[in-house]
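All protein chains but one are shown in place.
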Amino acid sequence: MTTLTLEHVWKRFGSFEALKDINLNLPSGKMITFLGPSGSGKSTMFRLVAGLDDTTEGTVRFDGEDVTRLPAHKRNVGMVFQNYALFPHLNVWENISYGLKLQKRPKAERRARAEELLDLIKLPHIADRSIKQLSGGQQQRVSIARALAMEPRLFLLDEPLSALDAKLREHMQAELCDLQQTLGITTIVVTHDQREAMTMSDVVVVIDQGEVQQVGSPLEIYRKPATPFVADFVGSSTLLEGIARSDGTFEFNGQSLKVTAPDWASRDLTPGLLCLRPEQLHLAPRSAQTPNAIDVDVSLIRDLGSEIEVQARAGEYEFLVKESSGQPLGYGVGDKMRLHIPETAHLIRA
Amino acid sequence: MNNHLGKLYVFGIALFLMLPLIVVAGVSFNEKKRLYFPPRGFTLDWYKNVLNSSEWLGPIGTSLTVAAIATIVAVCIALPISFMMWRHGVLFAKALFGLGLVPFMLPPVTSALGFLIFWSEIGGYGSFWATTISHSVFLVTIPLMMISLGLETIDDAYLDAASSLGASEGEIFRTVILPLILPFIFGASAFCFVLSMNEYIIAFMVAGFTVETLPIKVVNSLRYGYSPAMAAVSVFAVLAAAGLFLTVARFGDLLKMVGALDKSD
Partner (left out) sequence: MTVQDTTILRPIPRFRGVDHKTLILIPPGIMLLVFFLCPFLIMGAVSFYYRVPDGFYEPDFVLANYAAFFDPVFLTALARSLTLCAVISVVCVSLAMPFTYLVSRMRRGIQVPIVILLLCILTLSEVILGFSWTILLSRTAGVSNVLVWLGILDRPVSYYPSRIAIMIAMLHFCFPFAVLTIYPPISRFDRSLPEAAATLGAGPIRAFFTVVIPALRGTIISALVLVFVFALGAYLFPQMLGRPADWTLSVLITDQAIYKSNIPFAAAMSVFLCLICFALIVGVGKLTKKSEG
């Protein structure tokens, strides 16, 4: 069990800043995901943690110990690569026990350890197969076994599931979680799939353009996004631009909405964004005079069977509302409605 | 229909390519010391003749030695250059790589004349080492290109994987890179070896007749008239080349070595 700490870590490629002043303190024994769009610097951060690249500035610590200048082969970090990177000239068990062989452990011990790991990944009978004879999913598991063979301090997986089909992916997500819980090893998974991040992890680190946007549990990330980027990237939302006041009102479009005052809105007139999630919203007829609501026009209705998605418009803003499909909606496209804004809506500092 | 036309074309050309070899093999079986085709009579005496006379065994031995040493030297020159260029992008390695490709771009006569002048200036003209070293630097293009081709097929992720599993630079080279490029090294060596065995102009220019390699010996004998023994020697040369290339194809992907893309990639 290892805690991972990054302190003021910078990474530059020439003049390009791939990572900007990263500060992270990740708990041990947890399932952690790095979530961010393509090119945001996830892999870069990963490689710094594994020691495959040098930091330009800053410190990387494992359990508080400075490993910044320790080369990759001395860090004991288990890695799973996107295309698995299983050595084609070695067979399955030789791949798994590659690290042990470097340590000149006896063959019997290496073989035993490989079999043990093959049991763990539920592929007990393939020890002597060549890599070319494995399916994608099997290669994936073998590469997991190989990374775990040395009992690494950290277990890192770079987009491990992106090459698998949807069904297998869900299955592997569950298995990875099980595996992590069984071993209790600090595990970091890189992904750009927000669903994957939400379902798998204890802690999500959202990254964009080389900067950490937010660190938190999946629920926190979803309910209380720290930045407009997080609100937009994780789940769908509508962000209303306005002014937050310390008395718990949000000025939007000349209207005053009642919300829970965030702690940063201590002074008057702080610009803020109100984050509205589809499942928080409800439409009511204009005649109902719903308080804490804004006028909208219904622009689209999509019946998905399990629920109904309604799109509504107010000026340049577009809202997504999820209604249950149990009873009739009672309104149609083009109808003028009121959109109720719950007081629990989250305010983001602009 | 078009398919058959295509096959006919390919096998027609293949036949044209084999024609001289077939005729040479044929005349080597002539009973009398004349070159008839189809052969008159049948005998293997010319082969025995070649294998028993020091007249032929000497040059064969010389050629084998020159080729073996030249091949080893060429691979030893090429391996560090290709490796440093590929792994570390060293500028000096790139320059040397470029220099090593030059023999490939020039008619061999020009290199041969360069070697002739060089070795006579420094006093090695006519020595065994003049022939061998000239061959090794002349042929270095082959291992340079083939080893680089082999290195290109190695995914960087293998190296990262190895180092995350605890392998140092040296161990990565020994346990990952070397096994993966070994077929290419082997292929390049075979290619180099056969080329050196068959090389005439440089061997002739830097040693005249003092280091008598097999091709020099054949040319000398041709001056005194043709004999089926020469055909037998030629058959040996062809068989040796074919045997080596077959072995390479058995242990590695020959098509990949000559630059084809692996279909499974």
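For reference, chains read A and B in written order, and residue numbers begin at 1 within each chain.
Everything below uses one rule, namely that a residue touches a chain if its C-beta (ideal position, glycine included) is under 8 Å from a C-beta of that chain, and two chains touch if they have at least 3 such contacts.
Just so it is clear, the structure is predicted and the values come from calculations on it, not from any experiment.
Undergrad: Can you say which of B:Leu44, B:Leu57 or B:Leu106 touches the chain missing from this structure?
TA: Candidates B:Leu44, B:Leu57 or B:Leu106; residue touching the omitted chain: B:Leu106.
Undergrad: Of the listed residues B:Ile77, B:Ile185 or B:Val211, which contacts the missing chain in the full complex?
TA: The single option touching the absent chain is B:Ile77.
Undergrad: Which residue, B:Ile60, B:Ile177 or B:Val194, contacts the hidden chain when the whole complex is considered?
TA: Checking the options B:Ile60, B:Ile177 or B:Val194, the one contacting the hidden chain is B:Val194.
Undergrad: So that we can see where the missing chain sits, which residues of chain B does it touch?
TA: Residues in contact with the chain left out: 2-3, 6-7, 9-10, 13-14, 16-21, 23-24, 26-27, 34-37, 73, 76-78, 80-81, 84, 88, 90, 92-93, 96, 99-100, 102-103, 105-118, 121, 133-134, 136-138, 140, 169, 191, 194-195, 197-201, 204-205, 215, 218-219, 222, 226, 230-231, 234, 237-238, 241-242, 245-246, 249, 254-255, 258-261.
The rule is short, and it goes like this: only the chains that are shown with their structure count from here on.
Undergrad: Using CA atom averages as chain centres, what separation in Å is found between chain A and chain B?
TA: Whole-Å distance between the two chain centres: 56.
Undergrad: Spell out the residues on chain A that touch chain B in their complex, using ranges where they run on.
TA: These residues of chain A touch chain B: 47, 50-52, 71-79, 81-83, 85-89, 98-99, 101-103, 132, 146-147, 149-150.
Undergrad: Sort out for me which residues of chain B touch chain A in the complex.
TA: For chain B paired with chain A, touching residues are 155, 157-158, 160-168, 171, 175-176, 179-180, 264.
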